[in-house]
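Report on the following structure.
With one protein chain removed, the remaining protein chains of the complex are shown where they sit.
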């Protein structure tokens, strides 16, 4: 392993830069040449590949987003397109690839290795925490803290006006962001796709809170169960309190990464390069039980991350 | 003046608590008895009136929302309802009233004074900065900083994905929040109700940025010009870049008040009580040219706050 | 188990309130009566014990410090003093005790159980992360994020003036807060008690950075190695750059708890009550490998938490 390249792909998440930095610095420290690929697989196809110096990763550890930029690249599903990409990588004599992104991004890494022998390792970077093989994905903790800050701001108005707020949070098909922001934010009701919900039960829960003297509610709605607006419409007439809906949107994707995300990303980035140097390929990095682990990269899409049932139960208990 | 009462009314805004605290502490310091009225005019009608102690205002200066709660009270427009309210105030021997809220809230204060002789002073509290007679309303600076934080987070994703983001900010019919968040946030285009806009010109501006090598855009849209979603639909096909819309929503209304809002609120709260003690009534407090001023309370709705044209021009110049 | 009591003891840390809330709500939910003890063991002696309602723990999840207050109580080391305390607890028919604090606080819990049969469970709450039997203590993640925010602010001045900053962080005898803030903050040198350091090597490292074109340095100094001021004096004359010292001090102890600390505290608080109900006593709660665990409470002071050597090595590698 002499030359490696790093790319970020799919949706950006806070901490990606810390992973890029750690991977690049550790590789340089081991005497490797490091290339950055801009705009993910799209940039790979366009040969947007440059040799990185330590200056390129200086001062980026605390910046959200990705300095390598990111893009979607649907044509990478075609074998002939991947062949072209592999040719470009080989032109630069790149033998190893670090891909930071979601499970979709891991597919490309897997195939470029299997088809063209370029070693590739995936690092899970997404705010959704929806990848099997790791307890946390890079960006999840930052997004969680952003949601908590938003809940705290909205609670000021919820209490002042004695309203019911439905707050829609991200997470794609996964409920983790909603579950843990409810647990940590003191939410009063929680709707996530893994568990389903019945509108009349939610209404009952809100109405019951009025009976015991609680004068406002924070209902955390995972986007995976549908639009918070629609749910509010369904609740209308069933709850007595005044309702408002807030869709937190893209503020959840950015921001200075939290301590945990920077540490997670730094350790994963360094570990990925160590594994590449050891000759490993076709694997993804995970953090399980506080330990760095590896799985075959296909693990990411062949398994579904399970919701922590006990944490869900606890959130319900505390919501009462 | 022996007994005064304080209420918050209309939409809550960060800093209202600092105003309540300052008014209460200064009044107590002058030997007055201070009452808190819960839930604005609605609570006044329901006699939700309690004597405040210094303990009630302890530790509230840094909390968003309003500890006195707030509510809308449409029936207060009826003279007989106001008569009932005045009776309740007189029952408590309340001779002076401090009303913290928007121009709608000032109406009630004006009438209760004119019709029933209870002295009343208005303090402008709203994040919209849309009240004539003051350079700043309580809550505006905090909301502005919240919007800047959101812009900064969204820019991470905008730059990483090279997208055009339309960010819808509050402000009702006023463009101040949008204007100053664009100016301070380095926004690339600005749509506010006072100035209007042409869709094709916005599109031109965005396209022109691509030509000079700028790869992302932050377009700040005041809610007063309509929905950012609608505008995005109109722009579709006219701009080449990928677009996204974010409606910041109710996070703009809450949060720990900023230094400026706490100072503004503290000074206004103290000043209002001084004026009541001097025997003044039917006035609103303002901060103009860094000086505390008073206007007849009707000034708030008889005059329209003017947009600062020079600041608008500067925002346009810097957006290029 | 019918009646339990909760107290916080030793130095306060962010997240203690979330633990109090979860323990109280879960216990109430199970039909137990819950008492709060004010001012730790000192308050226990003074019978500052009150029955808690759900209102007492409402709205506290996002507040730093401890609503139960805390105090040191050296006389609790005397058996006759503990006998008096046990008598007071028995007067209230308190059969179970949840003690949130550091290892010093756990001693009292252990003895009151062994000597007087009152069941007691310890929850580790301290920003220092210096307790064996748990990967994280409540408050550590918040303190870490506070330190990162401070480093980020100081770096603005360090880069602008091209200076060397020595930043002294807390941690008592442990280096975790320094290690992980260096790792996550991109620190350029790290001095922690577990590893020691040689002044001339630190100087060499700083001077070497100048040679490779780095124009500022962030040196993270754990308080456990001594005062940053003293170290700066020793470095004087050995490094060419202008030096400044900042002692972060007590800002590291407070603040709204982070997501991780709230979740950790919530789970530990709930788990402690479950264990009490199961009849367990004389144990401490830990979070190891992302799982809730228990240890005999003496584990906290009989074992020393080990520094993660691999993380230390990584911090050194990335500091270069």
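The letters A, B and C name the chains in turn, as written, and every chain counts its residues from 1.
Methods note: a residue touches a chain if its C-beta (ideal position, glycine included) is under 8 Å from a C-beta of that chain, and two chains touch if they have at least 3 such contacts.
Everything quoted here is computed from the prediction, not taken from an experiment.
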Left-out chain, listing which of the shown chains it touches = B, C
Message = Can you tell me which of C:132, C:199, C:247 or C:316 touches the chain that was removed from the display?
response = C:247
Key: Contact partner of the left-out chain, one of B:145, B:164 or B:294   = B:145
Request  = Sort through B:105, B:266, B:281 or B:294 and give me the one touching the missing partner chain.
outcome  = B:266
Query = Which of these touches the unseen chain: C:1, C:28, C:71 or C:316?
reply = C:71
Ask   = Can you list where subunit C touches the absent chain?
value = 8, 11-12, 14, 63-66, 69-71, 146, 150, 152-157, 159-162, 165, 244, 246-251, 253-255
Touch list for subunit B against the chain that is not drawn = 18, 21-22, 25-26, 29, 54-55, 58-59, 61-62, 135, 141, 144-145, 148, 152, 180-181, 183-186, 212, 214, 256, 258-260, 262-263, 266-267, 270, 288-291, 311, 314, 317-318, 320
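Going forward, only the chains that are shown with their structure count from here on.
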Task = Based on the touch definition given at the start, go ahead and assign the chain network to line, ring, star, complete or other.
result = line
Distance-to-centre winner among chains (Cα means, whole assembly as reference) = A
Query = Quick one: subunit B and subunit C, Cα centre-to-centre, how many Å?
reply = 40
Note = Expressed in whole Å, how far the mean CA point of subunit A lies from that of subunit C is 28
Query = Residues of subunit B that touch two or more other chains: which are they?
reply = none
